[in-house]
Each structure stands twice: as structure tokens, then as C-alpha cells.
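Every protein chain but one is kept in place in this view of the complex.
Chain nomenclature is as follows: A, B and C, assigned in order of appearance, with residue numbering initiated at 1 for each chain independently.
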Amino acid sequence: MGETKNEYRLLLPLLPFLAIVPLLSLQSDSSPTDFAWLIVVAPFIMFPIILITGQVYNKNETWKNTWKEGGILGLAALSVSLSTTIWIVYDYLIGHADIQENTVASWLEWISFDVLQSDYTISQNRILGVDVWVDSLTLMLLFVATFLCFLICWFAIGYMTTDPINEDSNHRFFAEFVLFSLGMFGMVLADNFLWLFIFWEVMGLCSYLLIGFYYWKESAAAAAKKAFLTTRVGDVFLMIGLLILYDIYGSLDFAVVFDDPSTGIGGAVVESSQLFWALMMLFIGAVGKSAQFPLHVWLPDAMEGPTPVSALIHAATMVNAGLYLVARLMPFVDVHHHGVAGLEDFGLIVAWIGGITAFMAASIAFVQNDIKKVLAYSTMSQLAYIFTGLGSALYFLNTGDHHAGYFVLGASLFHLFNHAMAKGMLFMASGSVIHEVHHAHDHLHHGSDHGDHDFDPQDMRNMGGLASKMPVTSTAMMFGSMSIIGIPLIGGFWSKEGIIAETWAAYFHGETMMLGPALLILATAGMTGFYMSRMWFMTFAGQPKSDVIDHVHESTPWIKEPLLILTLITAIGGFALAILGVVDFLSNESQHLSLHGHSLTEQIIHELEHAFLPEDSKLRLVGWTTILLSFVIGPVMAARIHGGQLKEGQSANIFVGWLVKLSGKLGTQDVTWLAESQLAEALDKRLYFDDLYEGIISRTVIPFAEFSAWFDKNVIDGIIKQVESNSVLGSVQIRKVTTGSARDYILMATVGALCIFALLVGVNA
Amino acid sequence: MLTILTLTPLGVGLLLLILPQILPGSSADTLRKVNRSISFGVSMALFVIASYIAFENFGGIDWLNINMGEYQLMNDEPVTLISSIGVSWIVGVDALSLPMVWLTALLIPLSMLVEWDAKEGHIFHPLILVMEGALIGVFVALDLFVFYVFWEMTLIPMFFLILVWGGDDRKYASMKFFIYTFTASVVMLIGILIMYFHTGDIAGVSGSITGHHFNLLEMNSEMIQSEGLRHLVWILLLIGFATKMPSVPVHTWLPDAHVQAPTAGSMLLAGVMLKMGAYGFLRVAVSLFPESTVVFIPILLILGMSSLVYGAWVCMGQTNLKRMVAYSSVSHMGLIFLGIATMQPLGIAGALFMMFAHGIISPLLFAVAGAFKHHYHTLEIGSMRGIAHHSPYLAAHMMLGWMGSLGLPLLAGFVAEVAIMIAFWMSFGWLVILPALTLIITAVYYLNSMQKTIFESNDRHHGILPESLHGEEPRDITWHENTSMFILGILTVLFGIFPFIFFDMMSDWSTSFIQDVLLEEIINQGVKP
Amino acid sequence: MNLPLNMSEAELIIPELIMLAGLIAIILIPNFGDASFRIPLSRMKVPILIGGNRFKLTSNPKLPNRVSLAIFSTAFFFALMQTTYGKVGDTLEVTPFSRLFTLIFTAALILATIATTHRIPARANLNAPKDSDSENVATKKINALIDNRRQVDFHIILIMVGLGMSLMSMATHLFMLFVCIELASLSSYILVAFHKESKVGGEAGMKYFIVGSVASAIGIYGMSMLYLWNGDLSLDALALAWIESETVDPIAGIAVGLMLVAFGFKVGAAPFHLAAPDAYSGASSPVAGLLATASKAMGFVALMRILITVTMPESGEAFWFTTIAIIAVVTMTWGNLAALTSTNPKRILAYSSVSHAGYMLAGLAAIGSGLASEEAMKLILTAIVFHLAVLVVFKFGAFLVLSLLETEGRSHELKDLHGLARREPLIAGSMFLFMLSLAGVPPLSGFLSKFLMINGIVNVSAGTGTSDVSSVMDWVTSVEPVFWLAFAIVLNSALSMFYYLRIGLVMFFEEPENNKPMKDALSLRIAIAFCALFTVIIGIGPLSDSLLQMAADAIDSFISN
């Protein structure tokens, strides 16, 4: 990639787009929230432009080199979204706007209608409209979404346009990418459940399109279908949830519903059983979207999509939608604020699902060799953490312990933030690895990129020792992994600790049912330490396992910058935000991110104290167990099995060099016996879930569909055909009466005459 | 205005069909082009008029405050047609029929465009024009006799479209189509006649030797004394309308007709003709017999549900693309019955919007299926793979249409679905699980069919071409097909994002419909809203 | 000396007089020649004009055709213009009813005449075969000469048919009615057998004649029994006697039953219709058309006279109600079923004609149910008359198309219709129109008439169900069975659709055997076009209105006497 230096001038077209928001902020006195529509509309406008221009100017040199097949345009739209978001976030953080104030104001009156009420009067003019809803949750997720969309689009320009397999179809990628961004932004901003659902589905569509980006690949197309259908199952239940909610509250607007969730439409008292089912249905939707047990099967397959897609959709943004939805449900159960009591079971269910998924995904991740699959299971597992946290939060809020509830809610959302940043970065890094390995492979087997199909650039068994070849990537990957593992002081630690602790707290609180999730996620903490480390060591440490590795080198700047930015955020962002009280902010306990009047040092000490030495001795035990498991046992095990020194003469940079060396010193352990066991086999087969589902479908659904088709053709239509053929038969028979002999005709006439007499006599007698 | 809209296409179409036969000269090719241009021009002009009527009115206050019985008649004076039996020419549109009229006027030029190069084009395009007249006639006529006349008249051009330009088995299909629907509608005719017999004489239709009239606006359910007879009439009407919609178990004409029909025929069949059933049901059966409607909600529910669920299952078992799409129409039409069965303004508005949305999505589906037939000479799902390589535009339209039909948000179909679902939950609660789960099945068969046609060739640069192509080089769709599909696609998106363009009007209509027509009966029958 | 006919009476029956005069003229005119009579014992020759070498004009073989066309047209015109009505002698009465039927008959005859022009072509300037001609050419020439010779025969008989039918519609005396029917029938037997050179011609004539004669013998016998019963056969007297007798006298009942057989044969009711398909397929198309329209109308007039005028009680169910209802249902079903798989277009049309008789009989049955108010009765009768009138347009239209086919040979196979749309789009279109009209598809006139029929039946019966029931089943069980006649008609319409469409199908779908356009029979084409046009405009619009009004007036006059 010789023209590296010149590439930045391509960003010049972005400038006018970047100028939009500053101009607006100067021109207008109104609140930036009024311009929130820009976030959604910018990608909306850009989507058809990219798609159509790309189709028309396909293969045009300028389009390819200057506009990066639409990538620059996409980036421009996303830059508008990002800058608007930053503007809004800034506005809120400095306290110009009040988070608590959200009024019903329809920006778009989508449909309006009337409802026949049970007292036979017709309510006038219900409106399903859409407007913007901003609170801390929105702000956090909006920032995550716009920021990552922007960065990953940036990354994709480098990643996609240099991959020969994408030749001439990148406009499709960028258009769908932008459309996805629209869905994500819209979902976060929507002020009611219906539009949340609508954008939710738009994301689903884009996920489908992007997973199936390499549509000619059977595996990709099948994965796309699987993803769409599995999430569709959840979506349908989500929709039923909406229906129930609408029936209860007569509206789907957050403002109306959350104003007083215990009172339904017309002042009716909301039954907890009724609401429970609504929430359950919504939760099933969330489970589908966030790939939780038992609707988790689609996420690993979704890695068939291009890596930027995995990074954005299947790690950082879309899969968070389920979490976002569940977090949105808090007001329903928050008895402190008019919530409906008696919904602890819902919290428990959420926590259990989270716990099960976390453990299951982590264990499957043990045996994955595909670098992206490891990350996919890791994503699943981490999302499950958050679900467990949210479950605890639901439980606490519903039982009245709102302090604990808010804390674990904030922690969960904070983990969401950390995980999104880290996982987005990890995927990009893995993309970088794959990309370069692939390039190196192509370079090595020159011009025969179709020749060697056996080589899988995603297989970690082909890697090893990359730490020296890819300094930036390995560093980024290390910090990302650390954040996910929860290495103390780094990113995810701050949030994960809170989740585990509070889940246990719920158990200690007297809820025995909470023990399960608590134990599961505790175990998962250690497992996370193992498989994330394993991935890192397999990739970057040890001897190269393939001749390709020698030719790997980092090249494209488009890939490096986003990694660097995210590494920074992952490494210190978590800590910084924790100090600024993000947990309280996210749970709406506080309005701003600030030091709360303490000095910086005080705050740091307070946070550290809170993390490592909580007052409750039981929780202290849990905390240290977690640290022990995730920090020591997991990584050390991984290092012993997969770690090792680099090849002679190679050296890594200081950020990662120590780790490689350390792993080399820990020695090796042979685990072949374990790898060949039944358990490993089962894990490799993903605990047979896919087989089970496929088996059920092929044994029930497909035969039944075929039976229906047969039934329709042979029974329902068969009756018609029978009538037809019987008529024809009758026709032939009746025509035989016309024998052609006049004698018979006279006979018939006579018989007829006799019949007439008989009738006349019979009727009149 | 509406009279022009109805009679112009009929007249011009017939003239174009007959005149060239009488006038000698001019080569076949010139004739084809001239006829085609005139037909297209006329249909475009009619579309402009229809749009003018639509946009003139749906923004205005007058339009929104329609009450049943206060139709906005475009043609004020009823003209007596056959005074002896009280037939007069009364036309009018309201929120129920206006979208349908507009839809018809829209789909006609589009379907002409799709088959721009049809063989024997000197008949083809005028025939579609005749079709337009008959279709619009059904939607605007407010005299039951005229309504019935137009109702049956639509069969004739469609019969020819299938018979002359259809597929291999067109003989059987066209006969089945004609006889099946004809049978149902003559049964309906008995119902109409019973109603007719119970009408009193009214001013303006004097001179009737029977003392009765067909004016729909002057009819009401009280005219029939016997409740049993009212129910019977309602059932007779239902048979006619349900067959047209079509609803399970009287749907089997549809797949055959669709599979054999030419693309334009399928588009019109699915886009407008099926809506005639739903329209007529609302306009005649429900409007005049609210009591029976409320009493027979279970029937509606069963019909709707079986169409929806069973139709979807049958769809899954299909291997022919067009057949599958046809069954999906059956499935979607089931939702209309369900929407009506809810007895909620929202449900009825949803049903109306379903009629409209399905009216723009299903022609797109059939245009796509037709393009497969046209360019790949086969409709067998699975006989080809990775067609997106060769026909990117076709693939894109297929994607949009398929997604629209499976009810993806921001596309028109979703609005209707969600409206019906909300109303359905209000009325029937957990029964909603059936239609909801059907949405999954819908997704399954749509995705499967897409997977097995435009995706999965396992080759970066080539698709697996069907044998029916016989080694020919595959083509993408022509510009006329592309234009037509593009317009339909844009409308699908437009009405998905801005449904209120028609939805508010429909919603207001539904409210007043419930209020004025059905509410009393709902209360009387003790149906819980 | 009293003239048997005074001037005012003569004015009333101008159309019949024209036909009578025409009959004489058409016998005489072709015989005009330069023959002269030498006055005995002198050399003076007085030209007597009969015989000898015929003049060029009178020897023109096309002349009879033109003459008869002129006669029927004038008769049609005068019948149309007629405004005065009244009795003619003791046995005839001119009413709007009879005039409408005169119109129907003459219209059918006009069409038959036009079609015959091409079916039995007359060629002027034809020479006798010479020795030099090959055998083929000679046979052709001889056949053409034979055709020329029998032009006049055909038209004489045609006019006799017209005269008989027209008089029959006026008859107020049963015996007069019978004599007129016999006149028309005997003539039509000859017409059926007219193509005696073909095998089927003679056979068709024989069957039609034998079965028809038996039927009319039965009818006459029935009439004679009626005479035995009452002693007076004028319709008024019979009706009076019928009303006076409290119960139905068995003799009278049997007499009416016997007459039903005769008239049933004429209208083609099952099971007396069996000879009809044979006759239609053996006869030439114009004649078959005549049988299917005019002859059927004649039968219905007779049926209406005997069933409505004479034996319809003031109130209550007529004694023949069940019989006619059953015959109606059997007839329509039989006709439609048999037509379903038939492959001879003429037979299909014949069976369709049978089924139409069934529909009309169903209408009569509805009247006989005794539930009909006077209004409803009028409505049904109007429907029947209207149907008979419009049948002339589309049923004869279909036969005209077949005539056109016959000009190039056969029309006995559905195959002969193959690909007609390719060869003659307009003719095929018209044929399809006729078929749809026969099937009763709106907005064609066939729909309107069938619609009125069902309407009448529903009108009679729908009010009979118990009014205070709330369930459908209760209502359905309480309604008079005559209601189901409407369903029978409707279901039969659906059944019939099948074979009507099949004719359309073969015309538009199948490949033609050859692609040549057909013979340029202009007058026939114009007639077909007219029929097609009227099929449409009588279906809906002002013309249908005025025709309906005419039918209604006719029925008014029919009821009132």
C-alpha cells in the first residue's frame, strides 16, 4: 500500500459535514436536542445516495479511489451524526438540559387512530408518533453507537476496499452500513416502544444483509438467514409485548408509560401478572437480539460477515439493543417510582438467562479456534453478564432496595459501555490480523487467491508469534482482552466487579434463587480469563505456526487509527469514567459526570476502596475470588497451555513484550487428553444446540409444510377437481341417453308423460 | 370526474380493440406501437386525474369528516340506466374506495410498463385499459347492479390475459379462474337480489316495474325483517367476497391463476382484484348487515385465521416462486378478515391499509417473479443460485419486495400488520399468538426462497443458472421492468415511513364506520371490545 | 255478403297480411316469364306472364331471398309501428303481447334469411355443365344448379313458418293455437330436412318429424279431452270453466298434462328434448337458430297460454307447480351436463338451449307456486318474454357465426372453431360475446334476462321464510322450496360456464387449421356485428330499458285477458 501518505486528503470532503453542527449551534438558540433528528436523517439520506451512485458509477476509478466506493460518503454522514451526538452529550453534561424532563411531543405523527373502549365509547385520536427521548441511558448508548459507527466505518474503508474479494461491491457494504447506523441511532433515540421496535427491525434487516454480504457463499447466506429468523422469533414476541403494553397503558410513549407505570389507561390499576407477561414478551425479544440462551445460535454463525460488521453489529451495537430494551424496562418494576410490585420473578428470570448464557458461551469459547468465533462467544458471554446485572437490578428495584438496584443498573450499563468499546476494538484488531494474514498468504502464494482454499486466515492455529509483526494490533488486543477479562484497574473491571458483587448481594439478601446466576457468573469470570488469554497467546505469542506469518506486516493507516483511539479509551476510559461517577449517572441517580465535589485523589481512593474493600465481608470475599479467578487462574492456565516465547530474533514492543516473555516462563502444559474428551467434542459442537434446532425443524416444520402443500393440492383443490371430473363423468353418462334412435326418444317422452301424470296425480291426491 | 375515470378506459380500450380490425392497412408493428402508446397515455392521464381527486381531497377537511351515508359524490346527479328495474348510475368515493381507485390508476400504467414488449401488444395494452375501467367501476359504483356488472366484467379481460399470454397450463388456469370466481359471485348475486327485493321505491328511480331499486346508499339492514334472512344474505355475500379475496378454503383458484397469468395480469390480480373482495365485503356486507357481521365474528375469525396460518404453511411447501407468492397473498388477505373481526376502528383501519399496502407490495412481488420467468424461463425455487451476480437490480427489487411482504418495519406492510395486531390483542388477547407466529413462518418461506434463488452460488463471479436458460447469457431486467419495480419499491418505502398519507383518512373512516354502523350492534350483541 | 275481414281488422294484422301476400308473391314471381296464350282460333297472343322463358329478373336465383328479406323486414317494421290493438274475428286478438312475439319471430326470420344467403348460396349466371367438364366440376355445377332451384322452396317454407308463428301468438282459441303451431311445425320439419343430399339432413328431419308428430298427436289428443270436458276451446271459456270447477277435474288435469308433453317438446324440456340436439346438428345453422329462438318462443307462448291464462288459479298453488318445477330443474341440469363434454358446437348450443328452457320453466314454476303477487308474476313473465326476445340476438348470433363457418364446410366439430381468433378476430370476439351472454355474464343482455328470472324467483320466495327467526338454519328450513330454484339456476349457470368458456377457449387458444380468412359474406358479417352490438346495448342502458318496457306492456296485456 504505497500511497499510504496521500490517503488522508480523501477525508477533505468530510469537512463541510463536520461544519454542520458547529454552524447550527452558532446559528440557533434552541437546544441541541431539537436537532437530534439529524443523527438519524443524515444516514437516511446517505443510504440511497451511496447505493444508487455506487450502482451507476460502479468500476469508475474516481469512485473507487477518491470516494472509496462510498466509504467517504458514509463517513461523512456518520460524522454528522457523531458531531450532533457529541453536541447533545456535551449539552447535557454541562447541565444545560435536564435529563429528567421529557415531554410527549410528536415530531412525526406516524399514525393516528381511535379505539373502542370497554365502555363502548370511542376514544378520540390516539397517536403513534415518534420523537426523541433523551436520558442518560440514551446519551451513553447514543455516544457508543455514533462513536463506534464512525470509527468502524473508518476502519472499514481500510479493511474493505483493500480486500480483493469485495471488488466493486463495497458501495453495497457502505450503504447497508449506513442504513444500520440509522437503525441503531433511531432505536436509541426513539421515544416510544413502537419506534424502538421499528428501528430494532431495521437493524435486523441490516444485520441480515451484512452477514450475507458475501451472498454467494453458502455459509454466509445460511448464517444471514439463521440470524434473521432467530431474531425474528424474538421480535415477534417483542411485538406481542408491545401489544400488551399498549392495551394496558393506551400508549407506547415512554413519557406516558413511565409517568406512572402502576396506573393503566383510564386510571386502571395495573395487575402485576398482566405486566409480567408484557415484560416477558419484551424480554424474549431482547434475548433474541442479544443472542442469549436459547436464541443464541445465530451469533457465532453471524461471524460469516465481513469483520467490520462483526465489530459493529455483532459486538458493539446491535446486540446491545436487547440490553437497552431491558434497561428501559426498569421504571416498570421500580417500586420506588410508581413501579408495579410483585415482579421479582421477572428479574430472576433475566438473571438466570444471563447466568446460563454466560457460562455456556464461555465454555464453548474454550475450544474455538476461529479468532472471530472466540470473540463472538465472548460477546455472548459478556452480554449475559450484563443481563445478569440487569436481572439483579430488576430484582432489587422491585423488592424496594433501590440503592442497590440503581447501583447494579449503573454498573451493568457501564459494563455495556466498556464491553462495546473493548469488543469493537477487539474485533477490529482481529480484523487487522485476519486482513494481514490473508494478504500475506496471498502475497506468498502469489496470484492464486483461489488456489489454496484450505488456508483459513481466521484460524488461530495458523498464527502465533504475531506480537512482533503487529505491534499496534497486539497492544490493542491485549488491552481489549484485559478489559473483557476484568483485569483490575482496566476498563471492564470497574463494571464487572459491580455486577458480580451485586448479584451475590441479591443472594445474600435472602433470594436463594439468585445463587445460580451468581455462581455461574463467578465461574464465568475465571473462564473469561482463560479463553481471552488463550486467544491472545495463540495469536501473538509463541512460535509462528504457519509460514505465512513471516510475511505479515501492518500497513493500512485506516485500520490503525481507530485501534489506537479505542485502546486509549479501553485502557484508561473505564477508570476515568468510574471516577467521574458514571454508575450513578447511568442509573439516573445523578445528573452529571463529575467528581461530586471531591478532589480527584479522594475520588480515586473512594472508588478503589469501593472496588477492592467493600464493607460487607461476604462481598469482599466475592470480589477477591473474582479477581483471583479472572486475573490469576484463567490467564495463567492459558499461558501455560498456549503461551510461549517468540521466534528467535523477533521482539515485541514494551506494551506486550512483557506478557510474551512472562508466558514463556510459565512453562507448558499438555492438554491433549482434555481436547480429545467427550466434553470438548460437545463444546465444539456448540453443546448440540444447532443440531437440536435443526433436527426439530427438519422433523416437524418442513414435513408439516410439505403436508400442507399436499393437503391443499389434493384435498382442498382435490374436492374442486373431483366435482369437475364427476361432472364430466355425469355428462358422458347423460349423453348416452341420447341414443340416436327416434324410438327411444318417443319412449323417453312417454315415460316423461307418465311421470307427469304420476306427479299431477300424486301431488293433487 | 369518476364517471370519466371509469368510462374513458373502457371506451378507449374497446375502441382500440375493435377499430384496427375494421380499419384496413398499417402493419402489425405500427399498430402495436400506436395502441401501446395510446393505452399508456390514457392510463397515465387517468392516473393524473385519480391523483388529483385523491390529493385534492384527502388533505381537505371535507374528506376527513366522511360519515357513512354522506359520501362525497363526484357525480352529483344519479343517471337512470334501466329505469324498469331501478338501476342508476351512482358513483362516489370515500376513504374506503379512494385509495383503491388511486391504486388501480397507479398499477395500470405500471403493469403496462412491465410488459412493454408483450407479444400481440395491439391487444394486450388495450385489454389492460379495459380492465382498468372495470376495476375502477367496481370501486366507485354505488349501485349494486352496476357494481355487480363491473364486478363480473373484470373477469373477462383477466380471462384473456391469462388465456392468451399465460404460461403452459393457461387453458386450465383461465377456465378455473373464471368459473370459480363466477360461481361464487352468482351465489352472491342471490344475496344481492334478496336485498333488492326488500328495498322500497325511492324518488328518482320512479318507473321501476318492480318497485325496487339498487341504490346502495338507500339500503339498510332494517329493510329485511327476518333476522335469519339477514344472516343468510350476509353469508351469501360472504361467499362471493371471500372467494374473491380469496380466503381458505375457497382459495385454490388463485395459485393456478397466478402461476399461469402473465406478469401484468398477476400484478393486477394480486394488486387490485383481490382487494375487490375485501372492499365489497366492507362496502356491502358489513355496511348493510352490521348485526350479522357482529354475530358472525367467529366465522370471520376462523376464515381469517385459517387463511393466514394455513396459507403461510402451504407457502412453505411450495417450490414454485409464483405459487408461493400467490399463497402469501392468501395469507395476507387473512389479516384483513382478522382486522375486521376485531371490531376496533384501529383494526378496520389496519385492514384498509393492508388492502392498500398489499396492493403495492404484491405487484412488486409478482413483477419480480415475472421477471424471473421472463429472463430465466423458470420459476422453480432452487433451480438456480446466485442470480444476484447476473441481475443485481432484480435481486435488489426482490429483496425489497420480499422484505416488504414479510412485514418489515418502515415498509408499508408493517403498518397494517401492527395496526391489526394491536386491535387484535385488544379484542382477542392471547389468540394473537397465532398470527404473530405466522409472521415467523412468513419470514421463513420468504428468506428460503430468496436464499435459493439470488444467493448461494459459492462462486464469486457466477451464479448457478437454471437449465431452462439453455446456456443463454442471463440478462438483468429491462428498463421498463426496472422503472415499474422501482416506483413500486419507492411507494412501499414511502407509505411505510409516512403511512398517514392514507392511514389517517382510513382511520377516520373506520371510526365513523364503527360509530355509525357497528357500534349499536356491538353493544346489542354484547361483544366485549 | 259479409267480408270475412273488415278494414279495421285488417289494419291490425298488417304484418301477417304482408306475409300472406309475400307467400303468394314468392310462389308466383319466380314463375313470371314471357309465356303467352294464343287466343284460340286467332293468331293473337296474350302474354299471361306465367311460364315460358323467365325474365332475367325473375330467373335470378337470388330473387327469392331478397323477396323474403323484404317481406320479413316490412312485417317487422309494421309490427314495430303498430299502436292499435283489438280482436280479429273470434279466434285472434292482436295485443302488445302478440306483437312483441311477432317481432321476435320476424327478427329471427330476418336473421335466418340473411344467413341462408350464404348457407344455400344462389349463383346467378350459372350454366349447365358441358361435356368437356370434368366430373368434379360437373357435380359442382349441378349442385349449384340444384341450390338455385330450391332457393324459392326454402323461402316459401320460411314465410309459412313466420305466418304460423305470428298467428299463433294472437290465437285466443286453443284449436287455432294448435293449428298455427302445426303450420309452423310442419314447415320447420321440412326446413330441418332441407339438406336432403347429406346423410344427416334426412335423418335429422326424420327424427324431428317423428318425435314432433308424436308429441303433437299427444297434444291434440289432450286438447280433444279438454274439449270433451268443456265443450268450448276458447281460452276465455276454458279459464272460466277452470276457475268454476272447485277441484281439478281428472280429465282436465290429464288433458293439460298431455298438452304439456306437446309444448314441452317445442320448448325443449326434458325428457322431451332428446330429438332437439340431433335436429340442430343435422339441420343447417340458420334453421337450427330458428328452432332455438323462434320455435322455442312459440312453445313458450303456448305454455304460458295453457299454464297461466287457463289453469292458473286465482290464488294458491297451481296443480302443475311441482311438475313444472321438477321438469325445470331436470331440464336445466340435463342440458348443462350433456353440453359439458359435447364436441359438436351445434349440439352444445342445442343443449344450452335446453338448459335455458329450464331456467324459464323455473320462472313459470315460481308463478305456479301461488306465492307470487301480481307484481311478482308480471316480473317473472316479463323476464321470460325478455329472455325470449334477447335470445334472438345472442343465440341466433352464435348460429350466425356457425353459418359463417358452414360457408367453408363443416361446423360439426369444435375443431372447426379452432383458432378462429387468429383468422377472424372480430367474429371470434362476437362469438365469445354471445357465449358470455348465454352464460349470463354482465353487462350482456343474457345476464339481464337471467338476472330478472332469478330476481323474480327470489322475489316470490324470499319473503316466505319465517320473519321472526334469528338463525339461518331456521330460516332456511322455513322458506318455501321454490327459493331453491334460484339456487338451481345459479349453480347451473356456473356449470354452464364451463362449456361456454370452452368455446371461447378453442377460438382463442388453439391453433387454426389454416390461416386463411373466411369467405367474405358481408351481409352475414354485418348481421353478426349487429347481434353483438345488441347483445351489449340491450344488456345495460336505455335500449334494454325500452325493451323491458315493451315486455312489461306485453305482459300487462297478456295478464289482462
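The working rule: a contact is a pair of C-beta atoms (placed from the backbone, for glycine too) under 8 Å apart; a residue touches a chain by one contact, two chains touch by 3 or more.
In this section, contacts and distances are computed from a predicted model.
Novice: Look at the options "Formate hydrogenlyase subunit 4", "NADH-quinone oxidoreductase subunit K", "Nickel import system ATP-binding protein NikD" or "ABC transporter permease subunit" and return the one that UniProt uses as the protein name of the missing chain.
Specialist: Listed in its UniProt record, the absent chain's protein name reads "NADH-quinone oxidoreductase subunit K".
Novice: Please provide the labels of all shown chains that the missing chain touches.
Specialist: Per the contact definition above, the missing chain touches A, C.
Novice: Which residue from C:171, C:184 or C:206 sits in contact with the chain not drawn here?
Specialist: Final answer for the missing-chain contact: C:206.
Novice: Among C:217, C:243, C:473 or C:526, single out the residue that touches the unshown chain.
Specialist: C:217
Novice: Would you mind spotting which of C:197, C:408 or C:513 touches the chain that isn't drawn?
Specialist: For the chain that is not drawn, the touching residue is C:197.
Novice: Using the document's definition of touch, tell me which of A:361, A:569 or A:742 contacts the absent chain.
Specialist: The single option touching the absent chain is A:742.
Novice: Tell me, which residues in chain C touch the chain that this view leaves out?
Specialist: Touch with the absent chain occurs at residues 175, 179, 182, 186, 189-190, 193, 196-207, 209-210, 213-214, 217-218, 220-221, 223-225, 227-228, 231-233, 277-278, 281-282, 342.
Novice: If the hidden chain were put back, which residues of chain A would touch it?
Specialist: With respect to the unshown chain, the touching residues of chain A are 735-736, 738-744, 746-747, 750.
One rule holds for everything that comes next: only the chains that are shown with their structure count from here on.
Novice: Between A-C and B-C, which chain pair is linked by the larger number of C-beta contacts?
Specialist: Of the two interfaces, A-C and B-C, more C-beta pairs touch across B-C.
Novice: Approximately how many whole Å separate the CA-defined centres of chain A and chain C?
Specialist: Comparing mean C-alpha positions, chain C is 81 Å from chain A.
Novice: Between chain B and chain C, what's the gap in Å when you average each chain's C-alpha atoms?
Specialist: A distance of 43 Å separates the two centres.
Novice: Could you pull out the residues of chain A that touch at least 2 other chains?
Specialist: none
Novice: Can you list the residues of chain C that touch 2 or more other chains?
Specialist: Residues 498 of chain C each touch two or more of the other chains.
Novice: Would you pull the chain B residues touching chain C in the complex into a rising list?
Specialist: So the residues of chain B in touch with chain C come to 17-18, 21-22, 81-85, 87, 148-149, 151-153, 155-156, 159-160, 163-164, 170-171, 174-175, 178-179, 182-183, 186-187, 189-190, 193-194, 196-198, 209-211, 225-229, 231-232, 235.
Novice: Spell out the residues on chain C that touch chain A in their complex, using ranges where they run on.
Specialist: Touching chain A: residues 206-207, 210-211, 214-215, 218, 248, 250, 253-254, 257-258, 260-261, 264-265, 270-272, 274-275, 277-278, 319-323, 326-327, 334, 337-342, 495, 498 of chain C.
Novice: Quick one: which bits of chain B touch chain A in the complex? Just the residue numbers, please.
Specialist: So the residues of chain B touching chain A come out as 176, 180, 248-249, 251-252, 310, 313-318, 327, 343-346, 349, 386, 388-389, 392-393, 399, 403, 408-410, 414-415, 418-419, 421-422, 424-426, 432-433, 436-437, 439-440, 443-445, 447-448, 451, 454-460, 463, 499-500, 503-504, 507, 510-511, 514-515, 519, 522-523, 528-529.
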